[in-house]
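Note that this complex is displayed minus one protein chain, with the remaining chains in position.
Now for chain A:
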Amino acid sequence: MRTSVRTTRSRARRAGIALAAALALSLTAACGGGDGGGDKSGGSGNGAGDERESTVELPDLKGQKLQVAAVWTGPEQKNFRRVLDEFEKRTGAEVGFVPTGDNVATFVGSKIEGGAPPDVAMLPQVGVLHQFAEKGWIKPLKAEAREQLEKNFSQGWRDLGAHDGEQYGVYFKAANKSLVWYNTTAFENAGVSEPKTWDEFLETAQTISDSGVPPVSVGGADGWTLTDWFENVYLSQAGPEKYDRLAKHEIKWTDPSVKEALTTLGELFGRKELLAGGNQGALRTEFPKSVTQVFADVQEPQAAMVYEGDFVAVNIGDTEAEIGQDAKVFPFPAVGESSPVVSAGDAAVALKDGEGAHALLTFLASTDAAAIWAEQGGFVSPNKELDTSVYPDDVQRDIAEALIAAGDDFRFDMSDQAPAAFGGTKGEGEWKALQDFLADPGDVAGAQRELEAAAAKAYGD
């Protein structure tokens, strides 16, 4: 495995050098195709990427070295590497990948203070992007990148990468966090179909429970899955405006709308027989396990449904279950008028003002880059120009189309917008408060008090 990746890379680099030497820079992209024919052992990504016509012009960066920092590991890192390989091939630059570990903000922050930041970083939280922009750590996009962005991204996604009217980030990878994945066998055995509304969802869960299978798997040991549960219920029930205000802490967590959302969530969490392992069991289940217990044993699952984003597909990949066959997906049921669309994403930002960094951002904003990863799977692009036929299966295509179709009505993950002490720290803030709520779903007022106290402290007001 490793050797094949390496040979692909070195071939790409050699090709890049040869091209750069022979041709003017505007022609680099076109010649990438010529190399594709000779590339026999390379991954399907490379081959297919070469056949497509280039939609973006990149400068010649021969001899330049770039560093990209991102949280991705394993298959995600490998797929991102393919995107970088293509960039290397087209520009002649050398791009190194630096994994950041779980906490991107801390990693990048320490690198900047140490005086050696990477050229480009992928920031998973909007809040961090604003923080960095305020400190002047990240550089505004240049015209070429902005042009790609305007062509390919809807206003909503562009705004998420902007701070004070200045465009900083390119949302390369998005996540649709409003999906319920289910085991088709469990649904068939119980004789139920995909629910559309929250009430139908509870009814379905009850029927599945009667059939002898615990209906809902909740990964409560990881606090972030619980914040996502809450956000979906809240966005659908209280509406986008309140959602935005709560995200900015303009309304308090003691607000009646929060009480209503928690009470609604309590209709599920409060019934032990609807949760796999009961409340205590859910609290001990980490996210990966919450997925595998639904799909590991396709015929005799330990749970029927699991809620989370499109990235659940990656964990399903660890099991025997086949997506589209054994594992299917439906949109998060509508609690209020319509189903919520909560999203998340990684924004590429430039930490140095070099030509290479901006060229890479331009490339990442292009449809070409999105297509390379999209056809590998486990990836949703917010790029609206991307032809959805490149996604490897119907399920992922549907997820991507749902995200694009939401237009600007989607909302970004609230906990990712909040200060990390509230929305992103193990054992603290919102994570901890909602875990306590999962342990004791009857105590809505107590949960609200805890949330508000933590929020007031973290937002500093």
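Here, contacts are C-beta pairs under 8 Å (C-beta built on N, C-alpha and C of every residue); 3 or more make two chains touch, one makes a residue touch a chain; residues count from 1.
Definition applied: contacts and distances are computed from a predicted model.
A.B. asks: Leaving aside the chains you can see, what is the UniProt protein name of the one that's missing? Options: "Alpha-glucoside transport system permease protein", "Copper chaperone PCu(A)C", "Cytochrome c-type biogenesis protein" or "Acetyl-CoA C-acetyltransferase".
C.D. replies: Record says "Alpha-glucoside transport system permease protein".
A.B. asks: Of A:108, A:213 or A:342, which sits in contact with the chain we cannot see?
C.D. replies: A:213
A.B. asks: Looking at A:55, A:103, A:167 or A:388, which makes contact with the chain not pictured?
C.D. replies: Counting the whole complex, the residue in contact with the absent chain is A:103.
A.B. asks: For the chain left off this view, which of A:76, A:222 or A:326 is in contact with it?
C.D. replies: Only one listed residue reaches the unshown chain, and that is A:222.
A.B. asks: Spell out the interface residues on chain A facing the chain that's missing from view.
C.D. replies: Residue positions of chain A that touch the missing chain: 103, 105-106, 188-192, 206-207, 209-213, 220-223, 273, 280-281, 283-284, 300, 419-422, 424-428, 431-432, 435-436, 439, 458.
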